[in-house]
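A single protein chain has been omitted; all remaining protein chains appear in their positions.
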Amino acid sequence: MNRSTIDLWVGIFVAIGFGAILFLALKVGNLLTLDRSPGYRIEASFENIGGLKLRAAVKAAGVVVGRVERVRLDPKTYDAVVTMRMDSEYQFSKDTIAAINTSGLLGEVYIGLDAGGDPEMLKDGDRITKTQSAVVIEKLISQFLFEKASEGSSKDQGAAQPAPAARAPEGAKAKATEGAKK
Amino acid sequence: MSPTVKPPASRAPAGIATWRVEPEAAAVELADVTFGYDARPVLKGITMTIPRGKIVAIMGASGSGKTTILRLIGGQLRPQSGTIRVGGLSVPDLDPEALYHLRRKYGMLFQFGALFTDMSVFENIAFPMREHTELPEELIRDLVLMKLQAVGLRGAAHLMPAELSGGMARRVALARAIALDPMLVMYDEPFAGLDPISLGVVGQLIRRLNDALSITSVVVTHDVYESLKIVDYLYFVSEGRIVASGTPQEVRASSDAFVRQFVDGAPDGPVPFHYPAPSYRDELFADVR
Partner (left out) sequence: MSADVAGALSYWLRRLGGGVTGAIGQLGYSTRFLLAVLWQTPAAFRRIHLTLREVYFAGVLSLVIILMSGLFVGMVLSLQGYETLKRYGADEQLGILVALALVRELGPVIAGLLFASRAGSAITAEIGLMKTTEQLAAMEMMAVNPIARVVAPRFWGGVISMPLLAALFSAFGIFGGYVVGVRLIGIDAGAYWGQMHAGVDFWPDVTNGIIKSFVFGAAVSLIAVFEGFDAKPTAEGVASATTRTVVISSLAILALDFVMTVFMFRGAR
């Protein structure tokens, strides 16, 4: 085994090794797709963020317009305060609603933005006032049982059932998401 | 033979004379050396002198501590007591730098050769030259070929150690040992396991190289016949002590019991045939009440 053959093979080895690392970084991981573009930050507070995690998507109409940058607990109100980094390309009105949604049964948890009609737009540092928290299944179930117990008569069951049943799957999604993504 | 190759003067550390050997001193002097690997002493007071330019054999039964003496001279081991001087320098007291410089003046032929198996014959001999000198490749090539010519293996330069016979491997190792024209060459069982022709070849090479290169040789062996043909002086070691010494003529004519047993190859004598054991009668009749 002479030296030049060894050098050749080592060179090939190192090249494909680095190629694999690059592959993992770019195609598998999301190294370059992390937002480098300038953006602005807005905040929103929720009673419960469910399974929302850092770097979760912020979507409007299904399009990713930002990322969750920071999550903390407000020591005074005991609400969750989420800081979102928004793509500067998109502007949202001051009365935008932020809701915590799940994509699919075991999908990722993200923040969905529903734009309103206010002519004034959110700027860097602003806070979204209207928010909808994640659905927690225990509360849903206890609510359902409470409603069932307080009714007791069959003629009210027909009216009371569809509402909890319709909301139960959503709560189930939120809870199951929490377990699956960890 | 080949011209003596001296390392460039710039390699010598300035102002440190501790590693320079005294020109008048005997090559190797051991005085009352004791050594043991653990509690059990292997050498119990060895005193020997090896004059410059001579071949001295250290003979003894297997396990008598002969190889240990070589390791002590080479600085791989430190004696528990006694002095070891090479060219006037006390070997155990040398710092790593000085020991490094001293070892560059050594050549050593290990038992069975110890050639580097991942290199060719040529590369094995070029190894010390490449490591310790900055000679250009063309000069190294010429020197390697000269060393190989001296041992008669110039045509085998491209072979790998695995392709060599025992005798050839030994000769290549010999060429490697003299690659840098050392002042002292140590041979650890150079005759072990060789066929009669190779025995003669190796013996002759040891003698001729010693005289031609003006080096001092220490040969550790238990081959009496070959040693008596080529060496200038012999030491006999048994159980960690020197029990006899003399020139080949003195040894052949000696009436010392140990020397006689060794030279004649007698099974029993000062070195007993039976390993120490309780009485034979008692062991055989142990079960009989």
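Order as written gives the chain letters A and B; numbering starts at 1 within each chain.
In this section, contacts are C-beta pairs under 8 Å (C-beta built on N, C-alpha and C of every residue); 3 or more make two chains touch, one makes a residue touch a chain.
These numbers were taken from a predicted model, which means no experiment stands behind them.
Q: Please identify which residue in B:66, B:85 or B:104 touches the non-displayed chain.
A: Within the whole complex, the residue contacting the unshown chain is B:104.
Q: In the complete complex, the non-displayed chain touches which residues of subunit B?
A: 74, 76, 99-101, 103-104, 106, 108, 110-112, 114-117, 127-128, 131-132
Q: List every residue of subunit A that touches the chain not included in the displayed model.
A: Within subunit A, the residues touching the omitted chain are 1, 3, 6-7, 9-10, 12-14, 16-18, 20-21, 23-25, 27-31, 33-34, 53-55, 57, 71, 104-108, 176, 180-182.
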